[in-house]
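Here it is, the structure, as structure tokens.
One protein chain omitted, others in place.
Then we have chain A:
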Amino acid sequence: MRSSVKRPPTPDAEEEEQDREPTLQEIINIKLIESGEKERLKELLRERLVECGWKDEMKALCRAFARKRGRNNVTVDDLVHVITPKGRGSIHS
């Protein structure tokens, strides 16, 4: 059973298979969380993303989407799906 707190990650088949025993990745994950390193990395990443304007781009996308849909008809899920493709794609460019 996945922990309820864990947000469904991007579809990754390997992860589902390796769920029976703690995978290396999961171990690392846990270690990182425990040591607080993950939080630090996340903040670092957030900062970098703001600096390079990524966050503003994403916000602009959301705004455009909300305008199109009508601002009261938007859900967080919608926005996540709007952002994710462009968001992930623009990072590794």
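Rule of thumb we're sticking to: a contact is a pair of C-beta atoms (placed from the backbone, for glycine too) under 8 Å apart; a residue touches a chain by one contact, two chains touch by 3 or more; residues count from 1.
Methods note: contacts and distances are computed from a predicted model.
Student: So one subunit is absent here. Using its UniProt record, which name fits best from "ferroxidase", "SAGA-associated factor 11", "Glycosyl phosphatidyl inositol protein transamidase complex subunit" or "Phospholipid-transporting ATPase"?
Tutor: The UniProt record for the chain left out of view names it "SAGA-associated factor 11".
Student: Suppose we count only contacts with the excluded chain; which residues of chain A make the list?
Tutor: Spelled out for chain A, the touching residues are 7, 9-10, 12, 24-25, 28-29, 32, 38, 41-42, 45-46, 49, 55, 58-59, 62-63, 66-67, 71-72, 74-76, 79-80, 82-84, 87-88, 91.
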